[in-house]
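First the structure, then my questions, so here it is.
Every protein chain of the complex appears in place save one, which is left out.
This part shows chain A:
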């Protein structure tokens, strides 16, 4: 069990608990509307997961994850938009067969870079590869030149701002500020009705667990320990024979790919994609989800994302002006008081109590020593 390349015993329990929560508890207790909201929140959990690897482990703070979320989302949305813009659906346009916003912007033919998005296989590859390669290029340009820390964070933020401006400005190619709306079917399967929403929710949870497993694998590999080492003593790692830049590029790229999968899930579950999920504010919000959940905890980041988003939905409905201040305050409070977030609170305060409780029960000879309870005791 200890030689498992993915998880140890207590982590396995944590993953199973999360699986039961997402696959059984939430679908049974929430109506379709609320479940679809959870699906939307979980799209950000992919980003938070990437940030745990990149920021928590590698110490590389990216304030531009919205870029990759957006790229993944737009790739998915382009495919869905093309399918929704069949000739018969768009026969009232002056050029039928192209997306509506192109027609409104006097485009008369589909731009060349849109054409491959007729293929679902290409789209799936593009969702992961376009952001992955973009992160590789940014990472190579920055990390090979030893740009890091605050400077890197500022540059990622600039990239987020630039991409937003680009998307808004190139209205004819991207749908501009409104984004890509009216997405209808995936290979002829309508994604809008309730049963489709439920299916998509389960599909998303499945993808999330695949990403969790990849993250766990990276963390438990020697690479995970090198990331931690790099965060602390970059020079020592460099003078132990490692190319620090390559490891940073890897961490940044994998975080970008996770974010992109989240973006694609967003387009599918929510049914549109717009530049408001690309820019600086959403990018920073994604960092806050990770910080609240615990930047060193893969599962913590997912709970953090769900919790902050639940709070956002309920509070911003009641006090729309106060929400942003609340979010900022929450971030400051977490960083000051609980630098390891919810996961830190759990491992520092809750887990020791559970351990003691179980230990005291085990000691009583006539006590309740059911094996299922003993199994709940964390291995460490």
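Here is the rule we go by: a residue touches a chain if its C-beta (ideal position, glycine included) is under 8 Å from a C-beta of that chain, and two chains touch if they have at least 3 such contacts; residues count from 1.
Convention: contacts and distances are computed from a predicted model.
Only one chain is not pictured, and the protein name UniProt records for it, out of "Twin-arginine translocation signal domain-containing protein", "Branched-chain amino acid transport system permease protein", "Putative transmembrane protein YxlG" or "Urea ABC transporter ATP-binding protein", is "Urea ABC transporter ATP-binding protein". Contact with the undisplayed chain is limited, among A:223, A:280, A:315 or A:345, to A:223.
From the set A:118, A:192, A:236 or A:356, the residue in touch with the chain omitted from the display is A:236, counting the whole complex. Where chain A meets the chain that is not shown, the touching residues are 217-218, 221-223, 225-226, 228-229, 232-233, 235-243, 246-247, 250.
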